[in-house]
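With one protein chain withheld, the remaining protein chains of the complex are depicted in position.
Each chain carries a letter (A, B and C) given by its place in the written order, and its residues are counted from 1.
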Amino acid sequence: MTILESEAGPATARQIGRERIAAIVQSYGAAIVLVILLVFGSIAFPTFLSVSNFTNIATQSSFLMIIAVGMTFVILTGGIDLSVGSVYALGGVLAAYGSAWGLFGAFALPLVVCGLIGVLQGALVAYGKMAPFIVTLAGLLGVRGLVLAVTDGGSATPLIADRAVVFLGQGDVLGLRLPVFFALAAVVIGSILLSRSRGGQAVLAVGGSESAATLMGLPVARVTFTVYVISGLCAGLAGTLNAAYSSSGVPTVGVGLELSAISAVVIGGTLLSGGRGNLIGTLAGVLLLTVIQNLINQVGSLTSSVQAVVSGTFLAIVVIIQTVLSRTQRL
Amino acid sequence: LTGCTNTGTSGSGSTGGSTDTAQTAQAASGPTCDLATYGGEKLDLKNAVVGFSQSEKEDNPFRIAETQSIKDEAAKIGVKKLITTNAQSTLSKQISDIQDMISQGAQALIVAPLNSDGLEPALSAAKAKKIPVITIDRKLSSGACDTYVSFLGSNFVEQGKRAADQLIKGTSGKGNIAILLGSSGNGVTTDRTKGFVDEIAAKGPDLKIVAQQTGDFARDKGQSVTEQLLQSNPDISVIYAENDEMGLGAQAAIIAAGKTPGKDIQIYSIDGTKNAVEQIVAGAYNGVIESNPRFGPLAFKTLQSFESGDKVGQDIIIEDSEYDPSNAKDKVDSAF
Amino acid sequence: MESPLTDDPPVLEARGVTKRFAGVTALDNVNFELRAGESLALMGENGAGKSTLIKVLTGVYQPDEGEIRLGGAVVTFARPLDAQKAGVSTIYQEVNLVPLMSVAQNIYIGREPRTRLGLIDFKRMYADARALLDTYGIDVDVRRPLRSLALGVQQMVALARAVSINAKVVIMDEPTSSLEAREVETLFSVIGLLRQQGIAIVYVSHRMDEIYRVCDRATVLRDGKVVHVGALDALPRMELVSLMLGRTIESSDRGGVTAFGSDNTSDAPPVLVAEDLSRRHQIDGIDITIKPGEVVGLGGLLGSGRSETLKAMAGVMQLDRGSVQIDGKTVRSGSVPAAIRAGIVMLPEDRKAEGIVPGLSVRDNIVLAALPRLSKAGFSSRRNQDAVVDVFMKRLHIKASGPDQIVSELSGGNQQKVMIARWLAMSPKVLLLDEPTRGIDVGAKAEVQALIDELAGEGLAIVLVSSEVEEVVEGSGRVIVLRDGEVETVLTGAQVDEEHLLAALAGDAGEAAEDPRTHDAQTDADAPTSVTDSRGERA
Partner (left out) sequence: MSQATVTITLPRRGTALGIMQRYGVYIAIAALLIYNLIFTPNFFELDNFRTQFVQVVPVMIVALGMALVIGTEGIDLSVGAVMALAAAVIPLYIGYGLIPAAILAIVVGAVVGVINGSMVAFIGVQPIVATLSLMVAGRGIALLIANEQLRSVTDPGVLSLGRGSLFEGEAFRIPYAVIVAAVLVVIVALLVNRTTFGKQLIAIGGSRRAAELAGLPVKRILLLTYVLCAALAAIAGIIGTARLGASVPSTLGNLIELSAITAVVVGGTPLTGGQVKVGGTVAGALLLQFITATLVKHDVPDAYSQITQAVIILLAVYIQRGRAAVR
């Protein structure tokens, strides 16, 4: 059956090469924009290119990064988790309360509770077949209420006295704060899970086509359920580390954090409809957001309104560039 | 579906442009702080880089006046560079802002903390570089002269208490009160509520608090909450709003309900914005406790004397005036 | 009706299964049995309930009444996974794979080979996938995302996946609807292998030839009821068709060939002139001229660029070079609205992704393109719509509970008719049909073919793409044969027959006599079809 030979024209090799470059550009659009921004910052501001500034950026990004890891998993299934900001606050507050029982309490209490919130939301989405947007929107509201409820209407700020807990938030190794290592670990573990485990492949398949995944015999509901649990745990962990970092569980933190996390994930090249994306992109997305903020601070004289205009415009430009870079892959 | 933000603390609207009335400190007393104790070198602010970290958006008169007064004073003294940042009500951003300013070479910091706790990483970074930090308008719960030099600001509990006193006087101690709370979880809300409620309990036996609902420091929320409350609770006779904006929203609601603000239903609030004080003059508002935002001169004066080696007070509580029908007309120009 | 060959219990069995959807009883007390090693045809016209029965058998739907037995024991498949685990592997009617994932991932998802650390062993997975596809003569880069492949290739991937799962039963719901004659042969050899291993096959197809070649027995459904069960060799085609349709059709076995393909060509000037249609890596310098009333077939193998050519003319694809003219006026390239305004419409190949709007009603789907014409000042007129919808639902015999039924609830064939109706409602000058009879039952197919002829008779110019050689040959007055995106030859007049077409497809007149159907997959393992990487991604 040699009817059809591959008589590919001479353009083939070049074409393949170009396709490959295009694929790289498409997957790492955010990282490329990040590099551009870093170069720009270094040229424009003498105080930008410094070790202390970069370690600051690393620390500042780490909490959002951990949340964004969970968010990436959720978005890859085609879902969304709006509750992360509130869960983050709850995690912090509970970590502070839990630190009365030392390191174990400071981690176990928030992780168990935030994990349970993930379980509840995941169950409603996966088994209750409710729209994730609404479930987690209710989560955003309800969990914030819970935070207020456990802090006496928000008037109490529990403090962390335990040295070991505080060390996990503030201690530094090689000039980097410990939360940075947690964030890196989250990225690495998350990446391996996503690209090298059956579960991760299932996440991509569910997001790529839920009906196909079902018909191919994947446990769609279980996969969907799990990502919300992961997201709850990630947000809880980020809250815990943040509380350790600032040695207090402040009930008002994390407002609007869900939008930062979602935009970081999307800027990182993950499709909101699910099925495609990676954590390296998300990492670049988180760093982009932090660097934009850092650059605004480098100017150092903008009022908050101007800052809003600048960061909104920046965001728009970044997503436009990123979209254009990765457009060829869209149908 | 609201109540999950945290915007605008002491803010409200104004028509802008007023005769600035800088703050005056109450008679100094209590512990002090100096370079020797805190650590660090003498410094002339004239050639220094100073950083100012604002906590909330400059979208309300209080924050606008506060930032402006810092900027004006910096210009007046002629500091080499003033870096300003705005945390936009996000605690982690305030930490980042302060760290960013430190790595940009700030030699002294003025911080309007978003929260009494949680700034520790930023403050310890400053401490490590022996950079003096003056906090304004909200007191930190960590140790003065250790994590920061001194605190300049109002006493929010006291403001609530004074509002209660004003209200008791204005209502002759009788009536049903509805409280419009600030944003939940905001320390200012907590303090202004505590001062007020305790004072009413102590001195107003015939005053009854019938509702406490959050108006998120926003005018529209204050208005709609008041509308709801007046509807179901027609015997409400006085409103205590934890900032002027909500008070003005309540005023609109009272008018919409066909009643006369200031007479049928009295309104008391805290802040001292021009809009509210003008309403007192017009007889449609009953009292305002001031919360003076013009920290610039006092903050730089404190910083300057600290940097030249003098002792400065750890707690510098400022004098807030108050407006009532008897003085509003004369003092309206000092409102912000 | 039962005539057991053995005493063994059937491998898979349905007893008294009833399945209702809102308003429709899709299956009505259906008894079905599949015996070990046999190949059973599941027959019935569009909407008879074949796909529904398969879904009930494999746990996609739960039966309202009745039970499923596997090897004699009652089983409940709560979801497809359970069926798969129990050894029932299925290729569903529409390709159901994950478009964004690679070919290899699609084949092995859920059972990826793993390293000792428990991580997926991509190297092995790619190699396995490569080897597996090679045995079916499919040469694709297994790392490529599935959606960059032509539909037919996707279908082969789905097939490879289903067969590579160790199964006792393999169910195939219209596996050949987008396959080329050559792939069909490959499939048949695979089926042969499976049967040798004692695996039972359920085979659904509207292509009679295939049924008679592959299957031993048939179960015929009509309106959700089993109307016949029996051996195929005792069942003449005509009778089978009558059983399916519930009426006798004199010429249905000939697919309505009688009038189909009659030459309506006049001396009128060409209505469409397409010149030098080119787009890098897809098509190169294609010229097509059609006169009113002419039916031009586009022949070619999988991936030869037939769909691409149609898309180029319909404005779906931006051209690098070349032009399309209607009545002498050039049509702006790369704009569907412009093409439609000029009178060119296209029935897309991938009905599910590009055709229907699944959530909308039959009415809304039919009038979708014609809406502006049926409206007054931007207001849509229900009366105008109903007039059109009514005409086409009757004319095309669209089987639906009414114009308000959601289109995704219709059977595949009826969805296709809805699509055709959408375009006829536009009263086009040139109709581009990409696999118009895909998934359509014999009756409907005859209707559609008759319709094509009728439309041509009315002066419509038609370009017809079909993977069924007979259909192209019978339907067209002229056949343009494409190969690797270029025109290979044009068959005219007496040349338009199967023999010439097959020869042209083979790209060598000398090999014309050699019927590719005699090949089987084994001997071809070393010479896979390869169009693979020479092509860019679909627009």
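Simple rule for what comes next: a residue touches a chain if its C-beta (ideal position, glycine included) is under 8 Å from a C-beta of that chain, and two chains touch if they have at least 3 such contacts.
As the structure is a prediction and not an experimental result, all values here were calculated from the model.
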Exercise. Write out, one label after another, the shown chains that touch the chain missing from the document.
Key: A, B, C
Self-check item: Residue of C:Leu119, C:Val227 or C:Leu371 in touch with the missing chain, whole complex considered
Solution: C:Leu371
Quiz item: Among A:Ala100, A:Ala131, A:Ala161 or A:Ala185, which residue is in touch with the absent chain?
Solution: A:Ala131
Self-check item: Residue among A:Ala44, A:Leu116 or A:Ile320 that touches the chain left out of view
Solution: A:Ile320
Quiz prompt | Identified contact with the non-displayed chain, of C:Ile340, C:Leu482 or C:Ala506 | solution = C:Ile340
Quiz item: Which residue from B:Leu35, B:Ala163, B:Ile200 or B:Val225 sits in contact with the chain not drawn here?
Solution: B:Val225
Self-check item: Footprint left on subunit A by the chain that the document does not show
Solution: 78-79, 124, 128-135, 137-142, 144-149, 153-154, 210-212, 214-215, 259, 262-263, 266-267, 271-272, 303-313, 315-316, 319-320, 323-324, 327, 330-331
Quiz item: Residues on subunit C that touch the omitted chain in the whole complex?
Solution: 21-22, 51-52, 55, 60, 92-94, 96, 314, 316, 336-337, 339-340, 345-346, 348, 352-360, 364, 368-369, 371-372, 375, 378-380, 408-413, 415, 422, 439
Quiz item: Which positions on subunit B touch the chain that was left off?
Solution: 1-5, 7-8, 11-16, 57-61, 64, 181, 184, 210-214, 216-221, 223-225, 227-229, 231-234, 245, 248-249, 252, 255-256, 275
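Methods note: only the chains that are shown with their structure count from here on.
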Self-check item: Distance in touch steps, counted as few as possible, from subunit B out to subunit C
Solution: 2
Quiz item: Taking each chain's centre as the average of its Cα atoms, which chain lies closest to the overall Cα centroid?
Solution: A
Practice problem: Could you give the separation in Å between the centres of subunit B and subunit C, each centre being the mean of its C-alpha atoms? | Solution: 71
Quiz prompt | Distance from subunit B to subunit A - Cα centre to Cα centre, in angstrom | solution = 35
Quiz item: At what distance in angstrom does the C-alpha mean of subunit C lie from that of subunit A?
Solution: 42
Practice problem: Scan subunit A for residues touching two or more other chains and write them down. | Solution: none
Quiz item: Within the complex, which stretch of subunit C touches subunit A?
Solution: 60, 79-81, 83-85, 90, 92, 96-101, 105, 109-112, 114, 118-120, 122, 137, 139, 147, 161, 182, 280-281, 301, 483-484, 505-507, 516, 519, 523-524, 527, 529-534, 536-538
Quiz item: Quick one: in the complex, what on subunit A touches subunit C?
Solution: 1-9, 11-12, 15-16, 19, 192, 195-198, 201-202, 204-205, 208-209, 211-219, 275-276, 328, 331
Quiz item: Can you list the residues on subunit A that touch subunit B in the complex?
Solution: 47, 50, 52-53, 56, 59-60, 63, 86, 140-141, 144, 147-148, 151, 153-155, 157, 159, 169-170, 242, 245-248, 250-253, 255-256, 290, 293-294, 297-298, 300-305, 307-308
